[in-house]
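Selected chains only, in their assembly positions.
As written, the chain order gives the labels A and B, with residue 1 at the start of each chain.
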């Protein structure tokens, strides 16, 4: 039984879904993990981790638009406004989605459906760097 | 320390919460798992996994109605419409809920509250088959 940790840095440039499935798969391959769990967690509360469709990019556009309508960037609606009109909505979107996902690995493959990708969902308008902690727990 | 995998197939017939607690409990019992984690993940992004109340079935009806109002099935609202009016709303509902849940098992029992059940939350109107991956990691 082994445990391994890895911090993936993702540079973001505003609201977008950043697909990092390949980076996570590469890490599994490089370390020859066979069976186990990868616990992904994000060290921020204004961006999320989600598993979503990787086929039609329109799905990602629709997701961003929907969340912007559901959680308006309107300073009049919030008390916490000092970090910008997008910050409090970003915290709410984070609460509505996830900051943590556990992935199963079997026979060196992450068990994702054919149309599933792993994404960082950036909710801020600014450019920044996000850290997604990868923690493998299992066998190699 | 052992790891076991099992794919549960659930046939769905439109929007509903499908309780599969018994199937998961049976798997734990049949395999004599004692302590560990069951990582559940769904291979689709238009249906969800949730732990919800199992007492009053009205709760499930209210959940379905609420989510349909929150995420309207109106093609004018979305770009991704080729798979039907219910498809993009299903992806959004998936993002608003979960595609993955980790359950704790102690002394051969899944640690759920008295009123908790494990559900597949189907967001599509169509009839289809969903796969819920069960991955146990622990001791038997």
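Brief remarks follow.
By our rule, contacts are C-beta pairs under 8 Å (C-beta built on N, C-alpha and C of every residue); 3 or more make two chains touch, one makes a residue touch a chain.
The structure displayed is predicted, hence computed values, not measured ones.
Depicted are 2 of the identical subunits; the complete assembly encoded in this structure file consists of 3 such copies.
Here, only the chains that are shown with their structure count from here on.
Once the centre of each chain is set as its mean CA position, subunit A and subunit B turn out to be 20 Å apart. Listed in rising order, the residues of subunit B touching subunit A in the complex are 1, 3, 5, 37, 39, 41-45, 70-71, 77-80, 82, 88, 91-92, 94-96, 98-100, 102, 131, 133, 135, 137.
Touching subunit B in their complex are the following residues of subunit A: 1, 35-37, 50-53, 56, 58-59, 61-63, 66, 70, 96-98, 101-104, 106, 111-116, 121, 137-139.
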